[in-house]
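With one protein chain held back, the other chains of the complex are shown just where they sit.
And then chain A:
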Amino acid sequence: MAGSSSLRIGNKIKRSEQHVKRKKEKESTKRDERLKRRRHEDKNPDLRAARQSRNVPATIDSKRTWDEVDPDEGEEGAALGRSVDILRAKRRRVEEPEAAEDVNGEEAQDKEPLDNEDDDLDSMLGSDSDSDAGTKPAPPVREPSEAPSIATDLALTPESLSTRFPALFDPPPDQQPKVLITTSLNSALHQEGQMLTTLFPHSTYIKRSAHAHAYKYSIREIAKYAHGREYTHLVILNQALHVKEPSGLDIVLLPGGPMFHFSISHFVAGKKLPGHGNPTNHYPELILNGFKTPLGLLTAHLFKSLFPPHPEIQGRQVVTLHNQRDYIFLRRHRYVFRDKRATEKQIQGTDGKPMKGVEEVRAGLQELGPRFTMKLRRVDRGVQRGSGQEWEWKGGDEKVRTRFSL
């Protein structure tokens, strides 16, 4: 690179020609190397596996930081405000009774059953970056599979959490949810409200106010009346000021239960999606991905409670709530299991390896109904702000890029 002034060619045309030439050369050598490497690796796939295991790209999800929890705290550590990975913490505590969140302990265990462990597990959760750094690069460190050998009810929800929210964690069996959907005051989101009735089975949409001069029912009153009519959830679609779009979603567990406030972005109606399908009223299956902390667990149980517990699989519909970095993506699909076409790849597990036993199968997805993104902002103990907050989103929490609350 002719960076220094002494080597810099004075003539701009010549200079740029040289630059282009140099660049081409560089790119060409890179390309040659790349193609040569590919040829080598095509002959010997182990090389590729080794190289890829060496060069694992760092993602924010792999660098995720967790709040420190003293082992003495025990259940306190699973307070809502803490970003603690309850699932892994429990698993570890199960596997090594000595060391609670000790990374070394984990490493020691990892090394031993190295080859037996399943592929799909936990590569996304990843081992800690510590343990990764500690072990040799060649065979990727895998965490032991769902360990809980100690069979007796390994309740993965911390006791404190499930006792505080019995309606969510210990619901009466076979309780069908009944959802009342409405909007904020002075809102024009009637179509969106109707869309949500297709999303939640056993739901009805009721307009918030009859007309502009009618009595304005407050949320507390509506919750009371709804509970009287045996509704289990109240869903409020908030409208942003002066924009005819949903900007928030409030879910109230009746009666007087915790209230969850979400903000919504990118609400897209089903009709606007290319290649969309029309939903039927079969109970959908539910997929809840990526909820790791106590707060995440709470949210996951909330979503679970909104849908009937026994899905009708002949309907082949699935509602997915995928949490990634505190953003919950809601999608709704109709799926079909079909043969894999010759041009398609096999389905890969979370570690990037193809899944066994289903090499010839792919699942086709057709998107139905609305899709949107939610972000949890606040959890109230009772019905509204006045009843005290369990948890509140604060901008300051996001200063650390790698810390997530759900």
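Everything that follows uses one rule, which is that contacts are C-beta pairs under 8 Å (C-beta built on N, C-alpha and C of every residue); 3 or more make two chains touch, one makes a residue touch a chain; residues count from 1.
Here is the rule we use: contacts and distances are computed from a predicted model.
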> Can you tell which of "Phosphatidylinositol-3,5-bisphosphate 3-phosphatase MTMR2", "ER membrane protein complex subunit 1", "E1 ubiquitin-activating enzyme" or "Protein MAK16" UniProt lists for the chain that's not drawn?
Replying inline: "Protein MAK16"
> Among A:E192, A:E285 or A:E390, which residue is in touch with the absent chain?
Replying inline: A:E285
> Given the full complex, what residues of chain A touch the hidden partner chain?
Replying inline: 45, 59-61, 87, 91, 113, 115-125, 145-146, 148-151, 154, 156, 184-185, 216, 218-220, 238, 241, 248, 265-266, 285-292, 296-297, 300, 304, 309-311, 313-316, 318, 320, 322, 324-327, 329, 331, 333, 335, 337-340, 346-351, 353, 355-363, 365, 373, 375, 383-386, 395, 398
